[in-house]
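All protein chains but one are shown in place.
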Amino acid sequence: MPPPNERDPLLEISGLRTHFSTREGTVKAVDGASLTVPRATTVCVVGESGCGKSVTARSVLGLIDHPGKIVAGEIRWHRTDREPLDLAALSPTGPELRSIRGREIAMVFQEPMASLSPMYTVGDQLMEAIRLHKEVTKDEARSMALDLLRRVGIPRPEQRFGAYSFQLSGGMCQRIMIAIALACDPALLIADEPTTALDVTTQARIIDLLRDIQAETGMSMLFITHDLGVVAEIADEVVVMYLGTVVERGGVDEIFHDAKHPYTKALLGSIPRMGAGTRQRLTTIRGNVPHPSDRPSGCPFHPRCGDAVPGLCDVEEPPEVVFGPARSARCVLHAMERSVR
Amino acid sequence: MDSVIDRRRFLAAGGLVAVAAGIPGCGFFSTDPGTDAGDSSLDEDARESPQLSERVEKGELPPLEQRLPAAPMVIHPVERAGVYGGQWRNALIGSSTTRLHYTLAYENLVRWNLDWDELVPNVAESFEVSDDATRYVLHLRAGMKWSDGEPFTADDIVFAYNNIVLDERVTPNVARTFTSGGVPAELERLDDQTVAFTFAGPQALFLEDIASQPSNVLTRIPKHYFERFHEDFNADADGAAKDAGFPGWIDFLTSSTNVSGTYWQQPDIPRLHAWVPTSGLGDGQRLVFERNPYYWKTDPDGRQLPYVDSVAFDIVNDEASLLLQVMQGDIDLMDRHVNTTENRPVLSREQEEAGFRFFGLVSDKINTMTIILNLTCADEVKREIFNNKDFRIGLSHAINREEIIATVHAGQGVPRQVAPSEGSDFYDEQMATQYTEYDVDLANEHLDEAGYTDRDSSGIRLGPDGNPIRFQIDASTGAGKPELIDSLELVVNYWREVGVDMRINPVDQTLFAERRDNNQNDGMVWDGDGGVDVMMVPYYYVPTFTAAGWATQWTAWYASGGESGETPPEPTRRQMELYDELKTRTDLGERVELMREVVAIARDEFYLIGISSALPGYGVVHNRFRNMVGETFFATNFPYPGATNPEQYFIDPEST
Amino acid sequence: MLTFIGRRVLYMIPTLFAISVVAFAIIQAPPGDYLSTLVAKLQAEGEQVSRDELQALEARYGLDEPFHGQYWKWISGIMFRADFGQSFQWNRPVTDLIAEALPLTIVLSVTTLLVTWLIAFPIGLYSAVRQYSVADYVATTVGFLGLAIPNFMIALGLMYFMHSAFGMSVTGLFSPEYRDAPWNLGKLLDLAGHLWVPVLILGTAGTAGLIRVLRANLLDELKKPYVVAARARGMGERRLVVKYPVRVAMNPFISTVGWVLPALISGEVIVASILSLPTTGPLLLNALRSQDMYLAGSIILIVSVLTVIGTLLSDVLLAWLDPRVRLGYR
Partner (left out) sequence: MTNATRSERTGKQSAPQWRLVWWKFRQHRLAMAGALVTLLIYLVALFAEFLAPVSTGTFDPEYTYAPPQRLHLVDTSDGWDLGLHVYGYEQHRDPDSLEPSYTVDESRTIEIGLFVKGEEYDLFGLIPWDRHLIGPKTAGDPFYLLGADRNGRDLLSRIIHGTRVSMTIGLVGVTFSFFLGVVLGGISGYIGGRADLVIQRLVEFFMSIPSIPLWLGLAAALPQTWGPVQRYFAITVILAMIGWTDLARVVRGRFLSLRGEDFVTSAHLDGCTRPRVIFGHMLPSFTSHLIASVTLSIPAMILAETALSFLGLGLQAPVVSWGVLLQEAQNVRVLATAPWLMLPGLAVIVAVLSLNFAGDGLRDAADPYKK
């Protein structure tokens, strides 16, 4: 896996705030998240459910459910031959964003079976994806679709072409969703927990597939998951999110072996290790994730943080401490050791 | 974009255009309806309608003299001599054919005069009745013709009587009009223009009976048309019937000689009426009748009637739409369905703008509401209570008639029992007003006298069996008489005051009739007839007809000559004997005397309880429609409008 | 699919037979028969009733025959000679009466259906997509008003209003002079001039019901993940909504669209009677009320045949439209 480098960013999210104004008050699902996806790299965003990782991913393509809106921040999309474009500024239903969806940035979702309409054959939906952005005749689209199905490893594509989603297994549907995503050779694939709904063996095969495709096309991936095992498998860089903000960023080895932020450490501590015996004690994080519209003051993690310093962590907003290129954590403890950038 | 929605909508829209364009017909793009309304001419001295004179010139019709009988019947117009032309706009609700024979087919041998008190000749030029009322000689009009030009002679009467009325294959049982003591009369053909009926016993009301029928059978069966369908005259009668679309000759004759059958569906049947049908009833939503060129009546100046060219019936489903048409002045003459007390305000508002006027209808109704307690009720206890005269008198005094009149009948009418109305010569002041005073104490007195003094906890009097007196009065829904239920609701309160628990049982029209005829009800309410036509409609004074429904078992006894039903009490039997005798007396004076006795017994027996005098009815007639009488009768036995000589109506072109 | 249809057609026979027997019996459920009902009606209107003449007709109508005799005469007529029997009221073959009323009934029903679907679909669609917007509230309220106001009130109110405001009579489908005239442009325009009244009245209730159900189903579908997935592919909002959620939301209609067929024939009864429309609705109502058994029985038989076909049609349509049903996975 190529070392993480800042030189060639594909997608830069800085200070993104996506809020949902409901009757009970505004839910700050994403409150100042920043991350960068370089070219030909897989960035994994990881965190407990409700930390805003999914909303961040969907904000990129403006697919936020009602009544959510991007209220602040930028999503700069670097294209090869044109100057960067701020996706956050585009209107979700406008033609510009629509031309990017599926052609330059594609997306794959968590429930493969439900992401395909039961009313149309999978082939039909695949061809539609192709003909949406490419001026091709039906036959050309059909042959391209069959190639795509072979590429994603679907046996006997001709029969599968005419099948319906409810006739296929979860894994098979996810492969088709991937095929649909690859229809127009996107530069970035956003995968919103693509393997969560699948059993472990299928999960592994899907991850291998994604890795092969990335190797073959040099496509970047923004991979959303809460399963650190998957992160270890596929990630080049890791972004840890908690309550709508990025608490730590870094290369996959740096995060796994030299985690800086207490929350990342706690997360790593809660994964069962191979060979650690049957009675290994898994550390759990006390309390549970507060409701986004009810954010604790200062560092959002302080009520559940073992190393929290009363009077400091619950007052000040922790600064971002940079340890190196694409390597930072947002914690007061480290700030004291290193000079604040 | 081939989404499902657009394609389907396109197909549907396209389909509609195709249907419209596809309609064949060269004159498709013309917008003229094609039916030209007749034009009325102003030539005063023409003795026949211009329409007919044109056809005479074209040779389609013989001249007027050959079309009229030697002595045509002369009709005196009510206002002035009319003008030929125009169309009489009329309407029918649903498929009821009775309106057709009441309006167009009243051409019997004899008919009533306008005042409904004297028989006048009609098809028959003159008639003689034997002293003992057993023999009737009728003289027809020489040279009279059917609407197809064929001569109308005594043979038509003989054929109608011998081969239709008496042929049990065609008419299973002979109508009572032609029988005396169950034996049908004999008909002799004296010559081409004279016939004679001879009865076994005296039959005084024979001609009155014929004059009261809207369309008597004797004068609507042209022999030359029907004989080929009768087996006795044509061996292959069945074949002829099958060609006409009927299973057999009996079926053909039974149906087409019957006014409730297909008589109005077969326009080709020759008739003696003023207007003849151009199409069968039900062939679409409109029925048009055109003038009969051989009509045998003229006005005093010898001009052939009818004045109006054609009569158009518009078939409507609902009273509300008919009322709106009348209010817009689209109907020339209307006296049914819409002429209620309730609609009067709306009609009088539209009077000027729509250009119509009202005319009076003297009602033959005997009362606004006759409360009938079933005197031969199946339930023994109730029968005993109802037959107790004091009980009935008590109930009568308990009713506040003034209040009912003010509330339900908009203040019209005066308190009245079930008795002959003021206009009739049988009017009896005492019978009309007995026990109508509203006096609760007197009512309780009578009820106590009746023997029902003690009461239960809620104040209801106990009957002879110790149970509270509780019974149901049937009221017919859907019969278009909502005022009956309104008044009855008030009576419920009045009778509860004096300790009698009566409940209203609203019942569908057919069930109402079935419960009445099978003696299944405790009692019922109806308005009742025979207020003016006392002699011909006696059954609210003496129980001789089940439809009156107040003593069906006694009626059964009378009708079966004593074999079935129950023997009525002595005074009622006396009434029946008097009425039977009356039917044998030719002298009107003697008949009136006998009828007075029948009515007197009814007064003393006080069978029925009445509320108030019948409401004066009204009809609506358009101002352009002339020669309409100012007032006429609305009764079962006075076939209005036929009886007011519609052939002399005319449409005044100026005042349209 | 063909064996499925074949089997269903076979099952139709016993069903239709049962329906015809029961329908014929129920028509005679009210007390008395055609003649006694007629006599009661005439007496109510104070008309003279010659019992003897009516008795003569009893044999002709076969009223004295036992029930199974009448039924057999009717059914055998239909099956062997396509003769649906005679109507007593009109004394004409039932086939003529129905043939006369049918075209206008179909024109009225089809127009009403089209108008209803053309109005209800966009509104139902819009109020589902823009839920809780002002338009949604307006659409649902107007829809409910259409549903809430009894049809006959609108009919009578409109008829009276047209009279008092414009002096126009809206009854029937043609003005008097065109009634029996041959078909030409004038008659067509006149028909259009009258048709809008019943279509408006009948349409309101239908539209309201359609909007409600469409909105309810669409709301269910709009939240499904495949909608977001399609959006992620870059599909336009309007095209996306129409192709995916609407297609699924149409399902309930399909399962009831088969019954539009019988409704085409039986048509609406009450409003048609008030407006005196020459359609099969009032014809059936009068026939049922006067126990004109062969006419009523035949109309009901035709309607039930269409109902059975309609049900089959709905099932076939449902299978054709919804793969989940078609492939009938177990």
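Which chain is which? They are A, B and C, in the order written, and residues in each are numbered from 1.
Basically, contacts are C-beta pairs under 8 Å (C-beta built on N, C-alpha and C of every residue); 3 or more make two chains touch, one makes a residue touch a chain.
Remember, it's a predicted structure, so these values are computed and weren't measured experimentally.
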| item | value |
| --- | --- |
| Which of B:Glu54, B:Asp236, B:Glu422 or B:Glu489 contacts the chain that the document leaves out | B:Glu489 |
| From B:Leu324, B:Val362 or B:Val542, residue that would touch the chain that is not displayed | B:Leu324 |
| Contact with the hidden chain (one of B:Ile504, B:Ala559 or B:Ala600) | B:Ile504 |
| Sole contact to the chain not displayed, among B:Leu333, B:Val408 or B:Val498 | B:Val408 |
| Interface with the unshown chain - residue positions in chain B | 319-320, 323-324, 327, 341-349, 403, 406-408, 410-412, 472, 477-478, 482, 485-486, 488-490, 492-493, 503-508, 510-511, 515, 520 |
| Chain C, residues in touch with the chain not shown (by the definition above) | 11, 14-15, 18-19, 22-23, 26-31, 137, 140-141, 144-145, 147-153, 156-157, 160, 164, 209, 212-213, 216-217, 219-220, 223-224, 251-252, 254-256, 259, 270, 284-285, 288-289, 291, 296, 300, 303-304, 307-308, 311, 314, 318, 322, 324-325, 329 |
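Everything that follows uses one rule, which is that only the chains that are shown with their structure count from here on.
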| item | value |
| --- | --- |
| Arrangement of touching chains [line / ring / star / complete / other] | line |
| Gap in Å, rounded to a whole number, between the CA centres of chain C and chain B | 37 |
| Distance from the mean Cα position of chain C to that of chain A, given in whole angstrom | 55 |
| Two or more partner chains touched - positions in chain A | none |
| Residues of chain C engaged with two or more neighbouring chains | 247 |
| In the complex with chain B, residue positions of chain C that touch it | 30-32, 36-48, 50, 52-57, 59-60, 89-92, 97, 100, 110, 114, 118, 121, 156, 159-160, 163, 167, 169, 171-172, 174, 176-189, 239, 242-243, 246-247, 250, 272-278, 282, 286 |
| Of chain B, residues touching chain C in the complex | 1, 3-5, 9, 12-13, 16, 20, 23, 25, 27-35, 37, 94-96, 98, 102, 170-176, 212-214, 251, 254-255, 258-262, 265, 279-286, 312, 314, 316-318, 320-321, 324-325, 327-328, 330, 336, 476, 478-481, 508-514, 529, 547, 634-637, 639 |
| Residues of chain A defined as touching chain C within the complex | 61, 63, 65, 93, 98-103, 106-107, 109-111, 114-119, 125, 128-129, 132-133, 164, 166-167, 177, 180 |
